[in-house]
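The complex appears here minus one protein chain, its other protein chains still in place.
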Amino acid sequence: MKYALPVVLVAVTAALMVLGLSVTGQAGGTVGVTKGSALHTAKADTPDQGLANLLADVQRRNWDRAFADVSSSSGITEQAFIQDWMGSNGSLRSFSSLEGFDARPLHATSDEAQMRVRLHFSTPVGPLEDVRDFHLIREGDVWKAVWAKVQLPSIPAEVIPVTFLRWDLVTGGADEEWGARNIDAPHVRIISMNAVDTATGAVVMGEVTNEDTVPAFVTVNATLVDAAGNAIDEESSFDKIAHVLLPKQVTPYRIDFANLHLKNVKNVRMDEKATLVPASADPVIGVMNQRIETDVQGKSVLHGDLLNQGGQTVNIPHVIASFYDNNGKVVWVSDGYVDRALLPQSSQSFAVEIPKNLSTAVHSFHVVVNQYSLGKS
Amino acid sequence: MKRLTKFVPRFHFSLFFAAVLWLVPALNSYAADAAVEVQLDVKKAAPRAIEELTERGILRDYRFAWTCMAQALQFNTFDPLEGPFSGEAKRWLRQTVSRQQQSGLSHRYTDQNHRVEAVFYSPEGDVVELHDTAQYHLQILDGEKNIHDENVVVHYVVLMTPGADRWTIRQLQAVPQF
Partner (left out) sequence: MARRGRICAVMCLAAACASACRAQDLRVPDSTVAGEETSISTTGSGKATFYLAGPGVSRKNEVALGEEVRLTAQDLRDAGYYLAILCSETCRSASFYVRAGKPASLSFIVHPSRVPVAQNEAVNGVAFPFDQYRNMVLAPVNVNFQLNAKDASLFSRAVRTQNGVAWFRTASGKSAGALQVVASLDDLTTRRAVQQVASDPCNLRITGQRTKTGILVQTEPVHDCSGNVLPDGTIVTFTATGPEGRDTVDAPIKQGIARAQMDSSGATTISVASGVVMGNEIRVGAQP
């Protein structure tokens, strides 16, 4: 009797170990959808397998094998292929890794096939998804991917004078007399606030402006308060705001309260904090060709191109878009990171999603670009 | 089994002893803080009215400052003065502690009761002036010898300014009357 418990524990442990080892590598249940992160040893005798082999090698960064899965008719060098996957110029892609993929066949014949793949990347700013169409052809008895030639922006060498303003911050000594050192924090003001319920929880969104003449580092917090005046929850905008605001600049913000709904909320207490920060007005980034379209997955997205009009590389551009109804009220705020660096005098495309239930309510929109540049204060 | 029977009472005793060791300092600090009574009246604050949250903050931080001051002067240690004090108040308190360390004296403030009135609150809210009618029992000791033992009432003019996370006492000046 006294040995019963240890025997049971050992038996259960053994059973779990057997179960864990036997389940590894199983694909999902959906027919026609290939799931990623499988170990590949199989021959690429089908388009699915050819694609799976390629992406598995990319995932493991086994570049020689991955490039061997690419058709020689692509006309691309291995270096360009690697750079296309790995990213360059300190872009977000350079810090990302392919975690997995979901592939779906679009069209297939005996000699060629088109597959649509959702690539799941893990990045320093969270998970990122990219949808890409792969063209595969049969070469002999194996299927290989045709890799589109990568068009790198051709930037002519030139000297671009930087004449935009730059602000530095001097903090001053520690032992100054009381009242001698006085630099006020920047004045920022929340100009709109809208609280809505969504399927995932409550969302508080709006816009905030820097009313001052110096740059401000801004964060916006919101506290949901019940009828008794007690705080239910407090959250911050995190990265759904352009934190560095130049004078008179306006940014949207969005604060998510997961799994909370507004039925118990009587009041929303807003708190904007601003501190002085060194900043530069360069580079100027234009947001061009903005239009709302339906993408290949049937989702409503705001497309556009970011144009770097300055001489500095923007390593990680971040797009934040506010959507307004016909009364000018902010009905949604979306954001998205561009995983390619924005080189000087060049452009990169972006897309941010609009929730399906709001696409008809959107009357206008406004896009701001947050920018992270390595080595910049 | 016999060993286990002997072990259990000893274990219970050790647990009790450890709990006492842990609880006593906690109770001590609670008692020290609980021994400082502060009543704050902000009705006369001008030109700016003191907001409710600010009032609570000033009350909390003023009480804490006096608790810390009592600890510093009783045990002749600088650490309690670090957070709640700034400017001149911090300077002379540190100097007092330093001189006490040299002379072997110490102060003991007990049964503190402070009736505090806010008389000035700046338009920007960055300085508040308080008038404190403080009643406490003051003992001065030379080593272990009690050389002074008295219930006193002292009037203090206090300036407090907001620090990073609390209000600090910048000026603490005793006066014969307000």
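Each chain gets a letter, A and B, in the order it is written, and its residues are counted from 1.
Just so it is clear, contacts are C-beta pairs under 8 Å (C-beta built on N, C-alpha and C of every residue); 3 or more make two chains touch, one makes a residue touch a chain.
In this text, all values refer to a predicted model and were calculated from it rather than measured experimentally.
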| item | value |
| --- | --- |
| Options A:Val220, A:Leu260, A:Leu307 or A:Val338, residue touching the unrepresented chain | A:Leu307 |
| Contact with the hidden chain (one of B:Gln71, B:Thr96, B:Thr110 or B:Thr133) | B:Thr96 |
| Listed residues A:Ala42, A:Met288 or A:Leu374, member touching the removed chain | A:Met288 |
| Subunit B residues that touch the omitted chain in the full complex | 47, 88, 91-93, 95-96, 99-100, 102-105, 107, 119-120, 122-124, 126-127, 129, 131, 140, 142, 147-148, 150, 152, 154, 157, 159, 171-176, 178 |
| Touching residues on subunit A - with respect to the absent chain | 163-165, 167, 177-180, 182-184, 191, 209-215, 246-250, 281, 284-291, 304, 307, 309, 365-369 |
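In this section, only the chains that are shown with their structure count from here on.
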| item | value |
| --- | --- |
| Euclidean distance of C-alpha centroids - subunit A vs subunit B, Å | 51 |
